[in-house]
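Reviewing the structure listed below.
Just one protein chain is left out here, and the rest sit where they should.
The block that comes next holds subunit A.
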């Protein structure tokens, strides 16, 4: 029974070939939906993206632990917690999830599916954005309940959130695509913690010595929390300085990730 004499039948069988890629929008939507479900189903991810920001917001608003300056504590805290939410999803969550997807061969398997690589990255970004929308809604509702009175230009807020997401995504993917999954897990959590403390999220930067402030002010988390605070708490116009810092981080991070990311 060599292939020459006993040729396989073709036609109406169950497995008869009928190849074809699904339309791109459908593939990207399916991928984004799956990634979002994976994220929302993961307990550790929820701890980072929902529980910790919510807890910090409620705790620091209710108890006078740090000096948040003049005015209501929640007016100082809410913008910082929004920045933290963006960092937790775009950086920490995305880095850890992508690191393990690389480790478990998910990225390798998807690489031979009809979904192109840029489609996968688009889906990941959409999934991050969907998660962030949910986070922003949650934080906003809780903060309003705590007496938050936000000011400022919504467009400036949106621009800050988008650039912040781009900056943190670049850094998260850079980490996930170059380190081992376990190293990414450890490093992403450590960076999250350090930036939470030193990035103006709940502790005002002016609590630090001037020299430290100059350096910390250049971090993406400080630019994001500072920019959001200027707009939402003080009603400032476009925070160009902070936007510029975030843009530099975004370009550098995404370029480095694009160049150094290893799929296997």
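Basically, a residue touches a chain if its C-beta (ideal position, glycine included) is under 8 Å from a C-beta of that chain, and two chains touch if they have at least 3 such contacts; residues count from 1.
Keep this in mind: contacts and distances are computed from a predicted model.
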UniProt protein name of the chain not shown, from "Cysteine desulfurase", "Cytochrome B oxidoreductase", "ABC-type xenobiotic transporter" or "Pyridoxal 5'-phosphate synthase subunit PdxS": "ABC-type xenobiotic transporter"
Touch criterion as defined above, residue of A:50, A:95, A:115 or A:171 at the omitted chain: A:115
Those residues of subunit A which, in the complete complex, touch the missing chain: 1-4, 6-11, 13-22, 26-27, 30-31, 34, 37-38, 41-42, 100-101, 104-106, 108-109, 111-116, 264
